[in-house]
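The other protein chains are all here in position, but one chain of the complex has been omitted.
Moving on to chain A:
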Amino acid sequence: MEYHELEQPDNLSKKEKEDAMGAYLMMFAAMGAGLPLPIINLIAAVIYYFVQQKNSRFVKFHSMQSLFSQLPTTLINAGALYWTLQIFFFKDLEISDPYIGYLIMAGILNILYFIFSIIGAVKARKGHMYYFLFFGKLCYHQVYKITNTSENNTVRNQPPM
């Protein structure tokens, strides 16, 4: 599999660097607007990602990484909210150890997500690539891989071996 060449900081415009940074900072702004509903951040990230589709691969990579890395956090937070309401309304406030463990895990996840998003924003502003565990490779693959359609040079004939 072949990949497009990575942009280097000197070749990126100030606008591109700021758009890439914006992908990470976007969700903090959204968080302030719709706090108890984690879904609002997600909607904001999706919109941001689609708005950046015509932008350079560098910006697309960072928007996609921000969006994808937000998915598990949102799911885990929604799970915490659901579980809490469940306990509140149906379980007579009986708190179990797995529930506390889950909340602590969710807390750690949110803190890590926050820290890595800040680092991502700073790196993007400098025009650097920054790869999160798993999401970095996944998004690089999605954004930079050379597909036949994008290059419009269909490989029809192959050598015999």
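Here is the rule we use: a residue touches a chain if its C-beta (ideal position, glycine included) is under 8 Å from a C-beta of that chain, and two chains touch if they have at least 3 such contacts; residues count from 1.
By definition in this document, contacts and distances are computed from a predicted model.
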item: Omitted chain, identified by the protein name its UniProt record gives, among "Cystine transport system permease protein", "Peptidase family M48", "ABC transmembrane type-1 domain-containing protein" or "Xanthine dehydrogenase"; value: "Peptidase family M48"
item: Residue, one of A:28, A:83 or A:102, that touches the chain absent here; value: A:102
item: Touching residues (missing chain, whole complex) on chain A; value: 1, 36, 88, 92-93, 95, 97-98, 100-102, 104-105, 108-109, 133-134, 137-138, 141
